[in-house]
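Then we have subunit A:
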Amino acid sequence: MISCEDLSVTLPGANGPVHILDRVRFSVHRGEFVSVLGVSGAGKTTLLRVLGGLQQASEGRVSCDGAAVSGPPDGVVMVFQDYTHSLLPWRTVRRNVALGVEKLNRSERDSRVDEALAMVGLSDRDGEYPWRLSGGMQQRVQIARALAMRSRVLLMDEPFGALDAMTRASLQDQLLQVRELTGTTIVFVTHDVEEAVYLSDRLVVLRGSPATIGLTLDVPLPRPRDQVTTKERADYLDLRHQVYEALGHKVGDRTHG
Partner candidate 1 sequence: MRGTPLRGLLPLVALLLLWQLLGDPASPYFPPPSTWLDGITPLVAAGTLWPAIGDTTMTFLLGLTIATVVGALLGTLVGASRPVDRALSPSLEFLRALPAASLVPVAALVLGYTTQMKLVVVVLPATWPILLTCRTARRSLSPILLDTPRTLGLSTWDRTAKVLTPALLPAVLLGVRVAAPLALIITLLVEIVTRVNGLGAALGTAQANFLSAQVYGLLTIAGLLGYLVNWTVTRAEATVSRRMRGTA
Partner candidate 2 sequence: MGRRLNLPGTAVFVLGLGLWELLVRTGLLTFRYLPPPSDVAVGLGELLGNGELATALGHTLLAAVTGWALAGLVGVPAGSTLGLVRPVWTYSMASLEALRALPIVAFVPVAVLMFGFSMQTEITVAFYAALWPILLNTAAGMRTEDRLVETGRVLRLSRTAVLWKIRLPAATATIVVGLRLGMSISLVLTLVAEMVGNPAGLGFLLVEKGQALQPGQMFAGVFVIGVTGIALNATVMTLAKLIFRGQLTAAGET
């Protein structure tokens, strides 16, 4: 559905051009949950921004549903890690969620916003201003905003990175639930191996400088998943092992029956 081929991105840096991505080949199919894993600064965000039409590729082709991507494509919405600066502080939660759907008529808009808020569990906070909400809630507002637009693809840039572990776990599960309901395609960038394995159908590791795809792994863990039993499964642990190895960590031999 969204794909890129021979994607290279070079950006101007303080000491000359920096080669961020080198001939990356990547694709996501409809309804898939794909995680892009890599260490900070590896180029994951750049890849996401190029897919989202917010950044130009220096070389290579990016396409969405067959059409070339030049600006932000319809139906593809990015969710940023920095929710503080993405939500408009002068708008209430409700009006923030409505930001993407204000072209619609009143009743349609309202019903979409209600629906989105319900999906993230914030229906009762819709009249408040973002600064009154916790970090986790603010991030949910951002997600609700994308949901209200009935986006087909969500590009999520380390969305839970700024949150504490418990909130993160809770939001991960909420995200999976929402996906169950809507069937949205998700490209999820993270540096957290556990998160990547737990959430995805498929996992891609970005490595090196300039970055290239190091490993692609299918994650055939059964759904629905939960934070405890899924993470105790042998195949989960096995996948984890593979990923850490692919990232270059020294891992001991796996002994598990």
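A quick word on the picks: all candidates are chains of the complex that A comes from, given by their letters.
One rule holds for everything that comes next: a contact is a pair of C-beta atoms (placed from the backbone, for glycine too) under 8 Å apart; a residue touches a chain by one contact, two chains touch by 3 or more; residues count from 1.
Everything quoted here is computed from the prediction, not taken from an experiment.
Trainee: Looking at this complex, which candidate touches subunit A: 1 or 2?
Mentor: That would be candidate 1, which touches subunit A.
Trainee: Of all residues in subunit A, which touch candidate 1 in the complex?
Mentor: 52-54, 71-72, 74, 76-78, 80, 82, 85-86, 88-90, 99-100, 102, 129-131, 145, 149, 155
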